[in-house]
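Just below is one structure, and these are the notes that go with it.
Missing here is one protein chain; the remaining ones are kept as they sit in the complex.
Coming up: chain A.
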Amino acid sequence: MTTTEGAPEGTDREISGAELVLTDVVKKYPGQKTPAVESLSLTVPAGEIVMFIGPSGCGKTTSLKMINRLIEPTSGSITIDGKDIRQQDENELRRHIGYVIQGGSLFPHMTVEKNIGIVPKLLGWDADRISARVTDLLDLVGLEPGRYRGRYPRELSGGQQQRVGVARGLAADPPVILMDEPFGAVDPITRQRLQDELLSIQRELRKTIICVTHDIDEAIKLGDRILILKEGARIAQYDTPEAILGAPADDFVADFVGAGSSLKALSLARVSDLELRQPTTARVGESTAEVRERAEANGDTAVVVIDERGRPRGWPWVRQLKGETIVVPDLELNDVDERSTLNDALDTMLSSNHGAAIVTGDRGQYLGIVDFAAVTEQIRAMEEQAGG
């Protein structure tokens, strides 16, 4: 197990995940004629996100829960990093597998800090180490540590609770993380954001993530590979999103992926494939007059305000800049992660009055902006490629 402590920021992109192998895994419940999981064999490469998807009752959640032994397989074997999970004590095993479920499932009587610290505490970390880890994780999921660590779950929005849920799953730096419809309980805009954040976190940590979903768009967006299951957890297709969209194995998969597949191609291209524009930026605390001058020289009518931690905080018009120095604008910001799909980027652009979206990288760092022109250019290039 390569459990490097909270992978150092921005340096190496070492894979901290572990390979997961399922061999002929069967789950049969007593009194049921057909097994819930017939015979599932699957290899998940270290550091990849695999999305489990299929009709309800197809056994995807059952398969997931067998990995951390919440459900014991009837037969077959599951190994993590070559080690059979049945050779280990089940509680010990679970402490080394992250588990994130819908809505975050936070314990309402514990603060954010206590919730995140549960597994580290079970592993016997000392208080200082847990506290430092909580700070790091809250920062990673985009919640200001000082402001949120002492709060109770009911004092958080649904999206914030889910972020804490993800932080809790990552707490002890497990090589494998299981997610069961993690973003099912939040509104579409928040969901898109949380997905973006997960991609950003994954770019940094490279865990092995198994994620159950019922949303094919989510599967295409997040998955390095997608596992499409039929009843009895029989594999319909297990491949990259590109291959599944481009060459569905059979009618079942084609049906499942659904109509509008050409539109779905927009979900395959990522913002990072595009040329980003670099408009005038302003640091919080800079002199307003200087910023105004700079914007005029660049011919920009708006500036991106960046805070001291390098995160974009707003995108005001130049005429909206007031006061001596630049302050954090009191506006909702429309930003997308660089691993976002063109689909999401278009969505965000349409709701922005700039007709463009701010792009962020690791830990919400500002990268540039993406506009309609760049997207149409990319679509044209994709069509040419497909045609040629």
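As a convention for this text, a contact is a pair of C-beta atoms (placed from the backbone, for glycine too) under 8 Å apart; a residue touches a chain by one contact, two chains touch by 3 or more; residues count from 1.
By our rule, contacts and distances are computed from a predicted model.
Colleague: From the list "Multifunctional fusion protein", "Alpha-ketoacid dehydrogenase subunit beta", "Nonspecific lipid-transfer protein" or "ABC transporter permease", give the UniProt name belonging to the chain omitted from this structure.
Modeller: UniProt lists the chain that is not shown as "ABC transporter permease".
Colleague: Considering the whole complex, which of A:27, A:95 or A:193 touches the chain not shown?
Modeller: Answering carefully, the residue with contact to the hidden chain is A:95.
Colleague: Using the touch definition up top, pick the residue from A:26, A:122 or A:235 that touches the left-out chain.
Modeller: From the options A:26, A:122 or A:235, the contact with the absent chain belongs to A:122.
Colleague: If the hidden chain were put back, which of A:108, A:146, A:188 or A:323 would touch it?
Modeller: Checking each option in A:108, A:146, A:188 or A:323, the one touching the absent chain turns out to be A:108.
Colleague: Among the options A:16, A:68 or A:237, which residue touches the chain absent from this view?
Modeller: Selected residue, touching the omitted chain: A:68.
Colleague: Touching the missing chain, which residues of chain A?
Modeller: 68, 70, 90-96, 99, 101-102, 105, 107-111, 118-119, 122, 152-154, 168, 178
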